[in-house]
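With one protein chain withheld, the remaining protein chains of the complex are depicted in position.
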C-alpha cells in the first residue's frame, strides 16, 4: 500500500489526516510566520538545473561514503524528537528502514526510545546520535560516554537551539508529550515527561551559554567524529573548523528557530567556499524532491538530511513508510542525475546549475 | 485570558470582531490602495537575518536608554488618535501599560483624554506628547506650554500631515467620532466633536504652510527635546539636523498618508547614513514581530514605535491587552537577539542582516 | 449620488453591473491574455514616491497649459469609441463634463455622435479630434478639413492600429454596435453600422500601409497641431520629431493592441529623454489614481489621458459621473503633490521618485 504514494507531498497529506492535530502541528510547524519554513522549499524551486544530453547514463549510482562508512545514498535521516507520537514503533522503525536502505539514522536526544534500546535493536550499529548540551555538563558527558559505548558512530551537536524557537501553533495547542510517552534518555531526571511543556523543559535544561570553546571540550571527551548542526553563517563555519569540528551541518532546524533566516540552500555556497572540502559538509531543510538533493550536492554538500519527509513516512506506514520515502527520493535523485549527465555522486559540481546571469536575465 | 493570544495577528483578528466596522476601519486602514500599508509589513519579511551559533546568550537584555531615561525595551508606543473608541479607558490604560512595562507612551494631540487627565493619572511622568501645529500658532504654543508644565518629557512634531491622507474606507463609512467622545485637548475650540468629519477638521485646523523655519520656532519656545515624526527622505533628515531637531522618527504614518511611498524599513538605511548617530533615530510602521524590531535596530534605529499592535491590544483587553502586546513583541525580540548572538541592544549592527549580494543570488 | 463613489474602482464595479456584458467586455478588455492591460496598472504601483516634509503646500495648484490653452488639470480625456453604448447622451455628456472641469476631450473618429453635433454642442470649442487614417486618403482629408472648420483645436493621429488588436472577448461575444447606434462620422459611407463587426470594419477601412511620410502629408494639409498617439519606442519618438509631430502620446491603446508590450509608464523615461521637452509629451494607460498621474509627470509627461475611468464614469452617471471621475483623480493628484512638496505642475521632476538603487535593495 505504501506504493500508492507517489510523492512525499501525498504522504504529508495522509499524515495530516491520521495524526492528532497537536502532534501534526508540532511536526509540521515552523516558528512565527513560517516564512523560513516556506523559503527552505521555495528556494530549491527557484534554482534551475541544466539538462545534458547524450552522456552515457546507463549506470548512474547514488552510492557514497561518509567517515569511511558506505552508503547506498547521500540521503541520511535527520534527528527528530519523539517519534513514538507518529507511530508506536517510533525510533526503532525509522532505524530499521535506514539500515535496510543502506543509510544512517541520527537519533535525537529527545527520543521516546532510549539510546540503549535503539542500540540493542540495531545489533550494535545504531548510526549517529544528536546531542543537546545541557547546563549540567555532567549529564551531557555521561550521555556521550553512553552512546560511544553503545556503538553510535558520530556525535551531532546541535548549536542552533540555545532556546526553543517560538512555534506559535505549539503555544496555541499547549503542546506536550501524550500520556505514556517519555523522553527515554532522561528518565533518571525529573522532567522526562515534559509536564511543563517543551519550551519550559528546554529552558530549564539546555545551556544557552555554550560557546565555541565548549566544542573543544566535547571534542576532547570522545573519539567519535563530532558534527556541528545548525551552522548558517560563513564565519561560524570558519569557527567550527578552527575549533576542531569533524563535520558541518548547514541547517536552520527546518525553519523552527529564527524565522526570516535565509533558506539553507541559499547560504550553502558561501559556507562551502569556507569549508573547501576539508571536512564533510551536510545540508538539511526543505528537501522534498530528488532534484533538491542534487542541487545541494551541486553547491557543495556531501550529503543531506531529511526530517519531515521521514516523519510523514513513519506516520503513514512505520518502517515501510520510511522506506517508501527513501525510495521515492533516491529514485528521483538518480533520475535527475541521469538527466544532468552525472553517473556518480562525486562527479556532481556547480556546473549543472543554470546561471541565468551568465547568459540572459528574463 | 490575554495569555491566550500568541501573536499580534490574533489580537488584530479579535479586535476586528469586537469593534464597530467604522471604528475598526479607521484604525486598520491605509490610504488609497493600501499598498504602502502592506509594504511596511512585507518589506520586513524580505529582509533575512543571519543566525549565529555558540555565542553565550544566557543573559540577553533588551534594556536601553533614550534622552537619559531608562527603558526596559526599545519598543515605545506611537501616538494614535481617539483611543476611547477602542476601549472606555482609552489613553489611560495604554499609559498604565507602558509605564508598568518600563517604556514610553506618546500621547496624540487628537486624544479623547486631555493632556491634564493623562498627566494626573501618571503621577507627573506621562511620557511624550505628539503635536500637530495648527494654523493658529497661539493654540499650538499654548499646548506646548501646557504639556511642558504637565511633565511631558518630549515633543513629537508630526510633519507628514499637511493634509489628511485619503483613506477610502473612512470616506465610505463617513467616519466621525462616536457620540460622547471628544477631542479633549481642544474642548475650548469649537470643533472638538469632529462634526464635519476628521478630514474637514484637519483641513480647518492644521497648517499646511509649515516649513523647516517653524521647527526652529518650536525649538525656541520649549526646553523639551523635539522629535520630527514623518521623515522619509534623506534630504529631509539633513534638514531636520540643520534646523535643530533632537530626534528623527522615520515614519509614513502607518501607510495612511501618501500611498505608494516606500516602506519605512526600506528608507531607514539611507537616513541612518545621514544622521550618523548624532541624534536618536526611531522607526515606526509595520512592526508585527520581534524580528521586525531587530531589523530596524540593525539598520540604525535606536528604538521603534508601534501603532496598530497597541490598538489591537487595547481593543482586546484594555491595559492587559497592551501589556500582552508589549510582552509578546519584546519576548520575540529577545529570542531573535539570542539567535543572532546579540546580548544587548547597543551590540546590534547591520552585520546580522544577510546580504544576498555578498554571496549568491537565487 | 455620484459622491457615493470614492474610487474609480468602485465606478468600474458599478458599470460592470449596469452594462450589457457585450458592451462591458468591449470597454474593459485588453488583447489576448490582457497582460499589458494589467501591467499598465501594476507598473504604477511598483514605482515609489518620496514623501517630503515641511514644504509650504498651502497653495498646491494643478493648473497647466497645452498649446496655449489653459487647463485646470493635466488630466485630459482619451478618445474612446462609441460612447452612446455607455450612456444615451454619449459623447455630448463627456464633452460637457470636460469643459465644465476645465479640460479637453478628444473625440474619437469612431464616435456615435458626429463631429458636427459635438461641435455645435460645444459652442465652437469642442476640444481635440482623434483621426484614423483610412485607405481612401480622400475620406481622411475631408474629415480633417471638416474638424478644422468645426473648431477642433488639435488632431490626434493614432498610429498603433494598422489592424485591430485581438480582443478575445469581442470575438467570443461577436461584438457589434447595438441597434440604433451608428458611426456618425461615416454615415455617408456604407459600413457605419459595423454590420460585419469592428475588426472587419477596421480591416476594410484603415490603412496598414501608413508610414512616417504620411505624417508629413497630414502635417501639410492642416494648420492644427498634430499629435502622434501610440508611440512606445524611443526610436519612433525620434521619427515623430523628425517628421514634424507637434506632440507625442505614449500609449499602448490601453493594452488593446500588442499584448505583452511594456506598460506605458515603463517606456516613458526613455522616450522623454528623446523628446527633451521640445514638444508636449502625453501618456495614457492604466491611470486609476492621482499618484499614477504624479508619476507620469515626474518621468517627463506634460499631461495624461484617461480612457476607462471616463468610460466607467459616463456609464455610472453620464456627465455627473465623468465629473466625479475627474474630481476624484484631480483631488488625489493634488493631495499627492502636497505630500511630495510640489506646489505646481511644472515643479515636478524625477526627484520625487524613490530610486531604490541609490540606497539599498531589499
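Order of writing sets the chain letters: A, B and C. Residues in each chain are counted from 1.
Definition applied: a residue touches a chain if its C-beta (ideal position, glycine included) is under 8 Å from a C-beta of that chain, and two chains touch if they have at least 3 such contacts.
Everything numeric here is computed off the predicted structure, so don't read it as measured data.
Considering the entire complex, the omitted chain makes contact with A, C.
Taking the complete complex into account, A:291 is the one of A:29, A:272 or A:291 that touches the chain left out. Of the options C:10, C:214 or C:246, the residue whose C-beta touches the omitted chain is C:214.
Shown as candidates are C:30, C:51, C:79 or C:165; the residue that touches the absent chain is C:165. Mapped onto chain A, the interface with the missing chain covers residues 6-7, 44-45, 47-58, 289, 291, 331-332, 335-336, 338-340, 354, 356, 358-362. Take chain C: the residues that touch the chain left off the picture are 32-33, 35, 43, 46-47, 159-160, 162-163, 165-166, 168, 171-172, 207-212, 214-215, 228, 230-236, 239, 252, 257-262, 265-267, 269-270, 357.
The working rule: only the chains that are shown with their structure count from here on.
Interface of chain A with chain B: the two copies contact each other largely through different residue positions, with under half of all numbers used appearing on both sides.
Superposing the C-alpha atoms of chain B onto chain C requires a rotation of 90 degrees, rounded to the nearest 5. One finds 42 Å separating the Cα centroids of chain A and chain B. The residues of chain A never reach two or more other chains; the list is empty.
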